[in-house]
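Right, I'll just put the structure down here and ask away after.
With one protein chain removed, the remaining protein chains of the complex are shown where they sit.
On to chain A.
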Amino acid sequence: MTLAPVEDLAVSGAPVSPRKAAKPPQDRSGYLFILPWFLGMAFTIIPFFASLYLAFTDYNLLNVPNWIGLENFAEMFSDDTWWQSVKVTFVYTFVSVPLSLAAALGVAMLLNRGVRGLPVYRAIFYLPSLLGGSVALVLLWRYIFGLNGIVNAFLGFFGVEKIGWTSDPDYALTTLIILHIWTFGSPMVIFLAGLKQIPAMYYEAAAIDGATKWQQFRKITLPLLSPIIFFNLIQSLISSFQTFTQGFIFSGGKGGPANSTMFYNLYLYKQGFEQFHMGYASAMAWMLLIIIAAFTGLNFLMAKRWVHYDN
């Protein structure tokens, strides 16, 4: 049996006027409403293919691009700064993402225990992630971690010598990682929503059977929350690979000290707009796409082992 078209069902019973059947006005207004999306897509798709083409050229912004094949991609592997930018981005991602997700889950569980004024706490914890990539916050962070900032003053009480949190190449990335961990608000809110979905009776039953809190967490919370954890992991990984603002503002656009905060996208930007290597920058962008796709794909493969769905 074939299903009747939706609009036939909608008007069934009512007499169908020919004009209405030809073009219901709400359809037209519907197109109007999605027009911005179509326009937006054009602004996405055209640059998308343009950058794919430019990745294989020596485009320098001012002259007509020449096709150079895979040269840009080959160049990356012999470019020390490119490797440095990959290293910085990987270290940043693989340290800060697990830690920020752990912090998000921890706080979400605390908030899930029926505290009074939950919306207020939720807002407070969410706030940093709204501001995380903002210029003002990164500047504030620089100030807090400055040589004469609050952090060094605090450590000074314990006799720790002043640390160049922002000016020492050994510490600058750490400072940015701490900033990233602190902005765990958006995964936290999603975790909170997930935790609310877990029926309380599971815990009651487990408690009656004598399960400890840790066992309840391991055997009930984690498995039931695993699709949410998976979602947050993918989201955080992707956005972390694309970090730009923090590195740009923190180092005054230089990726310093000593390239220690030279994020992949920051280097890409410098190549494209400061060195006029737009072809190379495009190739870098596509390489990043490949890297992100590879990690996301890997995650989906591994997810089969630890993500439990309800059905």
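The definition used in the following text is that a contact is a pair of C-beta atoms (placed from the backbone, for glycine too) under 8 Å apart; a residue touches a chain by one contact, two chains touch by 3 or more; residues count from 1.
The definition used in the following text is that contacts and distances are computed from a predicted model.
The chain absent from the displayed complex carries the UniProt protein name "Multiple sugar transport system substrate-binding protein", chosen from "2Fe-2S ferredoxin", "Nitrous oxide reductase", "Multiple sugar transport system substrate-binding protein" or "Sulfite dehydrogenase".
In the complete complex, the residue from A:60, A:112 or A:296 that touches the missing chain is A:60.
Per the touch definition above, the residue from A:128, A:223 or A:257 contacting the chain not shown is A:257.
If you put the missing chain back, the residues of chain A touching it would be 60-63, 81, 142, 146-147, 162-164, 166-170, 250-259, 270, 273-276, 278.
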